[in-house]
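Chains shown are a subset, placed as in the full complex.
Just so it is clear, A and B label the chains in written order, and each chain counts residues from 1 on its own.
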Amino acid sequence: MRLRLMPREERFFDLFVKDAENVTAAAEMLKRMLAHYDERAVLAERLRDAEHEGDQITHDIGHRLEATFVTPFDREDIHALINGLDDVLDLVEEVGDTFGLYGITEPTPAAQQQAGIVVQQCHQLTQALNQLQGFKDLDKYWIEIHRLENEGDVIVRRAIADLFRNGQEPMEVIKWKDLYGLLEETIDACEDVANVIERIVVKHA
Amino acid sequence: MRLRLMPREERFFDLFVKDAENVTAAAEMLKRMLAHYDERAVLAERLRDAEHEGDQITHDIGHRLEATFVTPFDREDIHALINGLDDVLDLVEEVGDTFGLYGITEPTPAAQQQAGIVVQQCHQLTQALNQLQGFKDLDKYWIEIHRLENEGDVIVRRAIADLFRNGQEPMEVIKWKDLYGLLEETIDACEDVANVIERIVVKHA
(Lines give C-alpha, C1' and ligand atoms only; values in the text may rest on other atoms or scores of the structure.)
Protein backbone atom coordinates (compact mmCIF):
# COMPACT_ATOMS: atom_id res chain seq x y z
CA MET A 1 0.00 0.00 0.00
CA ARG A 2 1.31 3.41 -0.98
CA LEU A 3 1.05 6.29 1.40
CA ARG A 4 -0.88 9.28 0.17
CA LEU A 5 1.75 11.96 -0.12
CA MET A 6 -0.44 14.66 -1.54
CA PRO A 7 -1.52 16.96 1.26
CA ARG A 8 -5.20 17.13 1.99
CA GLU A 9 -5.62 20.68 0.82
CA GLU A 10 -4.70 19.90 -2.75
CA ARG A 11 -7.51 17.42 -2.99
CA PHE A 12 -9.97 20.25 -2.35
CA PHE A 13 -8.59 22.11 -5.35
CA ASP A 14 -8.94 18.96 -7.48
CA LEU A 15 -12.56 18.62 -6.43
CA PHE A 16 -13.32 22.25 -7.33
CA VAL A 17 -11.92 21.62 -10.82
CA LYS A 18 -13.89 18.37 -11.12
CA ASP A 19 -17.04 20.25 -10.12
CA ALA A 20 -16.42 23.01 -12.68
CA GLU A 21 -15.67 20.46 -15.41
CA ASN A 22 -19.00 18.76 -14.76
CA VAL A 23 -20.83 22.11 -14.97
CA THR A 24 -18.97 22.89 -18.19
CA ALA A 25 -19.97 19.52 -19.67
CA ALA A 26 -23.61 20.29 -18.85
CA ALA A 27 -23.34 23.73 -20.51
CA GLU A 28 -21.89 22.04 -23.61
CA MET A 29 -24.89 19.67 -23.68
CA LEU A 30 -27.30 22.60 -23.51
CA LYS A 31 -25.47 24.41 -26.33
CA ARG A 32 -25.57 21.23 -28.42
CA MET A 33 -29.27 20.71 -27.63
CA LEU A 34 -30.14 24.16 -29.00
CA ALA A 35 -27.94 23.64 -32.09
CA HIS A 36 -29.11 20.06 -32.84
CA TYR A 37 -32.67 20.33 -31.60
CA ASP A 38 -33.71 16.90 -32.93
CA GLU A 39 -31.39 15.33 -30.31
CA ARG A 40 -33.13 17.22 -27.51
CA ALA A 41 -34.71 14.24 -25.73
CA VAL A 42 -31.38 12.42 -25.28
CA LEU A 43 -29.56 15.59 -24.27
CA ALA A 44 -32.22 16.59 -21.71
CA GLU A 45 -31.75 13.14 -20.17
CA ARG A 46 -27.97 13.59 -20.04
CA LEU A 47 -28.42 17.03 -18.50
CA ARG A 48 -30.37 15.46 -15.66
CA ASP A 49 -27.53 12.94 -15.18
CA ALA A 50 -25.00 15.78 -15.02
CA GLU A 51 -27.12 17.46 -12.37
CA HIS A 52 -27.05 14.31 -10.23
CA GLU A 53 -23.29 14.00 -10.75
CA GLY A 54 -22.95 17.62 -9.58
CA ASP A 55 -24.98 16.90 -6.45
CA GLN A 56 -22.62 14.01 -5.74
CA ILE A 57 -19.50 16.18 -6.08
CA THR A 58 -21.09 18.87 -3.88
CA HIS A 59 -21.80 16.27 -1.19
CA ASP A 60 -18.25 14.89 -1.46
CA ILE A 61 -16.80 18.35 -0.88
CA GLY A 62 -19.24 18.93 1.96
CA HIS A 63 -18.27 15.72 3.75
CA ARG A 64 -14.57 16.36 3.23
CA LEU A 65 -15.11 19.81 4.70
CA GLU A 66 -16.66 18.37 7.86
CA ALA A 67 -13.78 15.92 8.29
CA THR A 68 -11.00 18.48 7.74
CA PHE A 69 -9.56 20.87 10.27
CA VAL A 70 -7.39 22.89 7.91
CA THR A 71 -9.00 24.11 4.72
CA PRO A 72 -7.18 25.93 1.91
CA PHE A 73 -9.35 29.00 2.51
CA ASP A 74 -12.35 30.04 4.62
CA ARG A 75 -15.09 27.46 4.94
CA GLU A 76 -17.75 30.02 4.06
CA ASP A 77 -15.91 30.77 0.80
CA ILE A 78 -15.74 27.07 -0.04
CA HIS A 79 -19.48 26.87 0.57
CA ALA A 80 -20.09 29.96 -1.58
CA LEU A 81 -17.96 28.46 -4.37
CA ILE A 82 -19.67 25.06 -4.52
CA ASN A 83 -23.13 26.56 -4.04
CA GLY A 84 -22.39 29.01 -6.86
CA LEU A 85 -21.36 26.21 -9.23
CA ASP A 86 -24.44 24.27 -8.16
CA ASP A 87 -26.66 27.26 -9.03
CA VAL A 88 -25.16 27.40 -12.54
CA LEU A 89 -25.76 23.67 -13.02
CA ASP A 90 -29.36 23.84 -11.77
CA LEU A 91 -30.10 26.73 -14.11
CA VAL A 92 -28.52 24.98 -17.10
CA GLU A 93 -30.70 21.95 -16.40
CA GLU A 94 -33.79 24.14 -15.88
CA VAL A 95 -33.26 25.89 -19.23
CA GLY A 96 -33.03 22.57 -21.05
CA ASP A 97 -36.11 21.30 -19.23
CA THR A 98 -38.16 24.43 -19.92
CA PHE A 99 -37.62 24.13 -23.69
CA GLY A 100 -39.45 20.80 -23.42
CA LEU A 101 -42.08 21.97 -20.95
CA TYR A 102 -43.06 24.95 -23.14
CA GLY A 103 -43.20 22.79 -26.26
CA ILE A 104 -40.66 24.95 -28.13
CA THR A 105 -40.36 23.68 -31.71
CA GLU A 106 -37.31 25.69 -32.78
CA PRO A 107 -34.70 27.57 -30.70
CA THR A 108 -34.00 31.17 -31.71
CA PRO A 109 -30.50 32.39 -32.68
CA ALA A 110 -30.49 34.65 -29.58
CA ALA A 111 -31.03 31.66 -27.25
CA GLN A 112 -28.28 29.73 -29.06
CA GLN A 113 -25.90 32.66 -28.62
CA GLN A 114 -26.74 32.91 -24.92
CA ALA A 115 -26.02 29.18 -24.46
CA GLY A 116 -22.68 29.70 -26.25
CA ILE A 117 -21.80 32.46 -23.77
CA VAL A 118 -22.54 30.17 -20.81
CA VAL A 119 -20.16 27.56 -22.28
CA GLN A 120 -17.37 30.14 -22.71
CA GLN A 121 -17.87 31.43 -19.16
CA CYS A 122 -17.71 27.87 -17.79
CA HIS A 123 -14.41 27.25 -19.59
CA GLN A 124 -13.00 30.42 -18.02
CA LEU A 125 -14.21 29.35 -14.56
CA THR A 126 -12.61 25.91 -14.96
CA GLN A 127 -9.28 27.43 -16.00
CA ALA A 128 -9.39 29.89 -13.10
CA LEU A 129 -10.06 27.06 -10.62
CA ASN A 130 -7.23 25.06 -12.18
CA GLN A 131 -4.85 27.88 -11.23
CA LEU A 132 -6.56 28.85 -7.99
CA GLN A 133 -3.94 27.19 -5.79
CA GLY A 134 -1.39 29.90 -6.63
CA PHE A 135 -3.87 32.63 -5.69
CA LYS A 136 -2.53 34.92 -8.42
CA ASP A 137 -2.67 35.93 -12.09
CA LEU A 138 -6.38 35.16 -12.30
CA ASP A 139 -7.50 38.64 -13.31
CA LYS A 140 -7.67 37.73 -16.97
CA TYR A 141 -10.38 35.13 -16.26
CA TRP A 142 -12.85 37.37 -14.58
CA ILE A 143 -12.21 40.24 -16.96
CA GLU A 144 -13.23 37.83 -19.73
CA ILE A 145 -16.21 36.48 -17.74
CA HIS A 146 -17.53 40.02 -17.16
CA ARG A 147 -16.95 40.87 -20.85
CA LEU A 148 -19.00 37.80 -21.81
CA GLU A 149 -21.75 38.88 -19.42
CA ASN A 150 -21.89 42.27 -21.13
CA GLU A 151 -22.06 40.55 -24.51
CA GLY A 152 -24.96 38.43 -23.24
CA ASP A 153 -26.67 41.57 -22.00
CA VAL A 154 -26.63 43.13 -25.47
CA ILE A 155 -28.04 39.93 -26.98
CA VAL A 156 -30.89 39.56 -24.50
CA ARG A 157 -31.87 43.25 -24.64
CA ARG A 158 -32.12 43.11 -28.43
CA ALA A 159 -34.06 39.83 -28.30
CA ILE A 160 -36.57 41.17 -25.76
CA ALA A 161 -37.04 44.43 -27.65
CA ASP A 162 -37.74 42.34 -30.80
CA LEU A 163 -40.38 40.32 -28.93
CA PHE A 164 -42.29 43.50 -28.15
CA ARG A 165 -41.73 45.19 -31.51
CA ASN A 166 -42.69 42.65 -34.11
CA GLY A 167 -46.38 42.08 -33.47
CA GLN A 168 -45.57 38.64 -32.03
CA GLU A 169 -48.20 36.28 -30.70
CA PRO A 170 -48.71 36.73 -26.91
CA MET A 171 -48.01 33.02 -26.32
CA GLU A 172 -44.61 33.35 -28.03
CA VAL A 173 -43.80 36.41 -25.94
CA ILE A 174 -44.72 34.58 -22.71
CA LYS A 175 -42.48 31.63 -23.61
CA TRP A 176 -39.43 33.49 -24.90
CA LYS A 177 -39.42 36.17 -22.24
CA ASP A 178 -39.05 33.34 -19.69
CA LEU A 179 -36.42 31.44 -21.68
CA TYR A 180 -34.24 34.50 -22.38
CA GLY A 181 -34.63 35.45 -18.73
CA LEU A 182 -33.51 32.00 -17.53
CA LEU A 183 -30.48 32.03 -19.84
CA GLU A 184 -29.58 35.52 -18.62
CA GLU A 185 -29.84 34.28 -15.01
CA THR A 186 -27.45 31.46 -15.90
CA ILE A 187 -24.93 33.95 -17.33
CA ASP A 188 -25.27 36.08 -14.18
CA ALA A 189 -24.77 32.97 -12.02
CA CYS A 190 -21.44 32.32 -13.78
CA GLU A 191 -20.44 35.90 -13.01
CA ASP A 192 -21.36 35.32 -9.36
CA VAL A 193 -18.96 32.35 -9.22
CA ALA A 194 -16.23 34.54 -10.73
CA ASN A 195 -16.89 37.12 -8.00
CA VAL A 196 -16.50 34.46 -5.30
CA ILE A 197 -13.16 33.35 -6.79
CA GLU A 198 -12.03 36.99 -7.00
CA ARG A 199 -12.92 37.51 -3.33
CA ILE A 200 -10.95 34.40 -2.32
CA VAL A 201 -7.87 35.56 -4.26
CA VAL A 202 -8.05 39.11 -2.83
CA LYS A 203 -8.10 37.70 0.72
CA HIS A 204 -4.96 35.67 0.00
CA ALA A 205 -3.08 38.38 -1.92
CA MET B 1 -47.13 34.08 43.46
CA ARG B 2 -45.72 30.91 41.94
CA LEU B 3 -42.18 30.83 40.75
CA ARG B 4 -41.61 29.95 37.12
CA LEU B 5 -39.86 26.63 37.26
CA MET B 6 -39.67 26.00 33.56
CA PRO B 7 -36.26 27.07 32.32
CA ARG B 8 -36.16 29.86 29.82
CA GLU B 9 -34.95 27.73 26.98
CA GLU B 10 -38.05 25.57 26.92
CA ARG B 11 -40.21 28.58 26.27
CA PHE B 12 -38.34 29.17 23.01
CA PHE B 13 -39.26 25.68 21.86
CA ASP B 14 -42.90 26.32 22.79
CA LEU B 15 -42.88 29.50 20.72
CA PHE B 16 -41.44 27.72 17.69
CA VAL B 17 -44.28 25.19 17.88
CA LYS B 18 -46.85 27.97 18.31
CA ASP B 19 -45.40 29.70 15.25
CA ALA B 20 -45.54 26.52 13.15
CA GLU B 21 -49.10 25.80 14.29
CA ASN B 22 -50.17 29.25 13.13
CA VAL B 23 -48.53 28.70 9.72
CA THR B 24 -50.24 25.28 9.49
CA ALA B 25 -53.63 26.83 10.28
CA ALA B 26 -53.07 29.36 7.46
CA ALA B 27 -52.15 26.56 5.04
CA GLU B 28 -55.37 24.74 6.03
CA MET B 29 -57.36 27.90 5.26
CA LEU B 30 -55.78 28.16 1.82
CA LYS B 31 -56.52 24.49 1.09
CA ARG B 32 -60.12 25.01 2.20
CA MET B 33 -60.42 28.18 0.12
CA LEU B 34 -59.45 26.30 -3.05
CA ALA B 35 -61.80 23.40 -2.20
CA HIS B 36 -64.78 25.57 -1.16
CA TYR B 37 -64.22 28.50 -3.46
CA ASP B 38 -67.55 30.20 -2.60
CA GLU B 39 -66.16 30.86 0.93
CA ARG B 40 -63.10 32.60 -0.51
CA ALA B 41 -63.86 36.13 0.73
CA VAL B 42 -64.14 35.04 4.38
CA LEU B 43 -61.09 32.78 4.15
CA ALA B 44 -58.92 35.46 2.49
CA GLU B 45 -59.82 37.71 5.44
CA ARG B 46 -58.87 35.01 7.96
CA LEU B 47 -55.60 34.43 6.10
CA ARG B 48 -54.71 38.08 6.60
CA ASP B 49 -55.49 37.68 10.33
CA ALA B 50 -53.19 34.64 10.50
CA GLU B 51 -50.43 36.68 8.87
CA HIS B 52 -50.75 39.36 11.55
CA GLU B 53 -50.77 36.70 14.27
CA GLY B 54 -47.56 35.29 12.76
CA ASP B 55 -45.92 38.73 12.79
CA GLN B 56 -46.82 38.96 16.49
CA ILE B 57 -45.23 35.60 17.30
CA THR B 58 -42.12 36.52 15.31
CA HIS B 59 -41.81 39.77 17.26
CA ASP B 60 -42.31 37.92 20.57
CA ILE B 61 -39.49 35.53 19.74
CA GLY B 62 -37.31 38.43 18.59
CA HIS B 63 -37.80 40.35 21.85
CA ARG B 64 -37.22 37.27 23.95
CA LEU B 65 -34.03 36.71 21.99
CA GLU B 66 -32.74 40.19 22.80
CA ALA B 67 -33.50 39.70 26.50
CA THR B 68 -31.88 36.26 26.80
CA PHE B 69 -28.22 35.43 27.27
CA VAL B 70 -28.45 31.69 26.83
CA THR B 71 -30.38 30.42 23.83
CA PRO B 72 -31.12 26.74 23.08
CA PHE B 73 -29.07 27.03 19.86
CA ASP B 74 -27.27 29.69 17.81
CA ARG B 75 -29.07 32.99 17.50
CA GLU B 76 -28.56 33.03 13.74
CA ASP B 77 -30.29 29.63 13.49
CA ILE B 78 -33.23 30.91 15.54
CA HIS B 79 -33.47 33.86 13.17
CA ALA B 80 -33.28 31.56 10.14
CA LEU B 81 -36.02 29.36 11.63
CA ILE B 82 -38.52 32.12 12.38
CA ASN B 83 -37.76 33.97 9.15
CA GLY B 84 -38.27 30.72 7.24
CA LEU B 85 -41.67 30.12 8.86
CA ASP B 86 -42.54 33.76 8.16
CA ASP B 87 -41.68 33.29 4.47
CA VAL B 88 -44.05 30.29 4.25
CA LEU B 89 -46.84 32.30 5.89
CA ASP B 90 -46.33 35.32 3.62
CA LEU B 91 -46.44 33.10 0.55
CA VAL B 92 -49.58 31.27 1.71
CA GLU B 93 -51.28 34.65 2.20
CA GLU B 94 -49.99 35.91 -1.17
CA VAL B 95 -51.37 32.86 -2.98
CA GLY B 96 -54.82 33.37 -1.46
CA ASP B 97 -54.69 37.07 -2.28
CA THR B 98 -53.57 36.51 -5.89
CA PHE B 99 -56.56 34.25 -6.62
CA GLY B 100 -58.72 37.29 -5.84
CA LEU B 101 -56.52 39.84 -7.61
CA TYR B 102 -56.48 37.81 -10.84
CA GLY B 103 -60.23 37.28 -10.70
CA ILE B 104 -59.93 33.48 -10.81
CA THR B 105 -63.40 31.96 -11.08
CA GLU B 106 -62.49 28.32 -10.44
CA PRO B 107 -59.32 26.75 -8.97
CA THR B 108 -57.73 23.93 -10.98
CA PRO B 109 -57.18 20.44 -9.51
CA ALA B 110 -53.39 20.99 -9.79
CA ALA B 111 -53.56 24.12 -7.60
CA GLN B 112 -55.73 22.26 -5.07
CA GLN B 113 -53.19 19.42 -4.96
CA GLN B 114 -50.32 21.87 -4.45
CA ALA B 115 -52.20 23.49 -1.53
CA GLY B 116 -52.72 20.01 -0.05
CA ILE B 117 -48.97 19.39 -0.21
CA VAL B 118 -48.24 22.65 1.64
CA VAL B 119 -50.62 21.55 4.42
CA GLN B 120 -48.92 18.15 4.74
CA GLN B 121 -45.47 19.76 4.82
CA CYS B 122 -46.61 22.20 7.54
CA HIS B 123 -47.87 19.30 9.68
CA GLN B 124 -44.47 17.61 9.33
CA LEU B 125 -42.69 20.84 10.29
CA THR B 126 -44.89 21.25 13.37
CA GLN B 127 -44.22 17.70 14.50
CA ALA B 128 -40.47 18.12 13.94
CA LEU B 129 -40.45 21.33 16.01
CA ASN B 130 -42.45 19.57 18.72
CA GLN B 131 -39.60 17.08 19.07
CA LEU B 132 -36.76 19.51 18.37
CA GLN B 133 -35.72 19.76 22.03
CA GLY B 134 -34.27 16.24 21.93
CA PHE B 135 -32.22 17.06 18.82
CA LYS B 136 -32.67 13.53 17.46
CA ASP B 137 -34.89 11.13 15.51
CA LEU B 138 -36.10 13.89 13.24
CA ASP B 139 -34.87 12.36 9.97
CA LYS B 140 -38.29 10.94 9.15
CA TYR B 141 -39.79 14.43 9.00
CA TRP B 142 -37.47 15.90 6.44
CA ILE B 143 -37.41 12.75 4.36
CA GLU B 144 -41.19 13.14 4.12
CA ILE B 145 -40.97 16.91 3.46
CA HIS B 146 -38.53 16.32 0.59
CA ARG B 147 -40.72 13.51 -0.77
CA LEU B 148 -43.69 15.90 -0.73
CA GLU B 149 -41.63 18.54 -2.55
CA ASN B 150 -40.84 16.00 -5.28
CA GLU B 151 -44.52 15.11 -5.51
CA GLY B 152 -45.34 18.82 -5.90
CA ASP B 153 -42.69 19.10 -8.60
CA VAL B 154 -44.35 16.39 -10.69
CA ILE B 155 -47.73 18.12 -10.31
CA VAL B 156 -46.51 21.58 -11.30
CA ARG B 157 -44.47 20.32 -14.27
CA ARG B 158 -47.49 18.48 -15.66
CA ALA B 159 -49.73 21.50 -15.04
CA ILE B 160 -47.33 23.91 -16.78
CA ALA B 161 -46.83 21.56 -19.75
CA ASP B 162 -50.65 21.37 -20.06
CA LEU B 163 -50.89 25.18 -20.12
CA PHE B 164 -48.60 25.29 -23.15
CA ARG B 165 -50.03 22.25 -24.90
CA ASN B 166 -53.74 22.74 -24.97
CA GLY B 167 -54.20 25.86 -27.09
CA GLN B 168 -55.12 27.81 -23.94
CA GLU B 169 -55.98 31.50 -23.96
CA PRO B 170 -52.89 33.66 -23.29
CA MET B 171 -54.66 35.36 -20.35
CA GLU B 172 -55.22 31.99 -18.68
CA VAL B 173 -51.58 31.05 -19.22
CA ILE B 174 -50.41 34.35 -17.68
CA LYS B 175 -52.58 33.83 -14.60
CA TRP B 176 -51.95 30.14 -13.96
CA LYS B 177 -48.22 30.25 -14.64
CA ASP B 178 -47.98 32.81 -11.80
CA LEU B 179 -50.28 30.89 -9.44
CA TYR B 180 -48.58 27.52 -9.95
CA GLY B 181 -45.23 29.30 -9.53
CA LEU B 182 -46.30 30.91 -6.25
CA LEU B 183 -47.58 27.60 -4.89
CA GLU B 184 -44.32 25.92 -5.90
CA GLU B 185 -42.37 28.69 -4.10
CA THR B 186 -44.45 27.98 -0.99
CA ILE B 187 -43.60 24.27 -1.16
CA ASP B 188 -39.91 25.15 -1.61
CA ALA B 189 -40.11 27.55 1.36
CA CYS B 190 -41.36 24.66 3.56
CA GLU B 191 -38.38 22.63 2.40
CA ASP B 192 -36.07 25.52 3.32
CA VAL B 193 -37.45 25.45 6.89
CA ALA B 194 -36.82 21.69 7.03
CA ASN B 195 -33.22 22.33 5.94
CA VAL B 196 -32.76 24.88 8.75
CA ILE B 197 -34.07 22.37 11.31
CA GLU B 198 -31.79 19.68 9.88
CA ARG B 199 -28.79 22.02 10.18
CA ILE B 200 -29.66 22.78 13.81
CA VAL B 201 -29.92 19.08 14.67
CA VAL B 202 -26.65 18.20 12.91
CA LYS B 203 -24.81 20.88 14.93
CA HIS B 204 -26.14 19.39 18.18
CA ALA B 205 -25.64 15.73 17.26
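The rule we apply is simple: a residue touches a chain if its C-beta (ideal position, glycine included) is under 8 Å from a C-beta of that chain, and two chains touch if they have at least 3 such contacts.
These figures come from a predicted structure and were not determined experimentally.
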* Identical protein chains in the complete assembly, only 2 of which are shown -> 3
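Keep in mind that, in the parts below, only the chains that are shown with their structure count from here on.
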* Cα-centroid distance, chain A relative to chain B, in whole angstrom -> 31
* To do: Show which residues of chain B lie in contact with chain A when the two form their complex.
  => 157, 160-161, 164-165, 170, 173-174, 177
* Structure fact -> Within the complex, chain B is touched by chain A residues 100-103, 170-171, 174-175
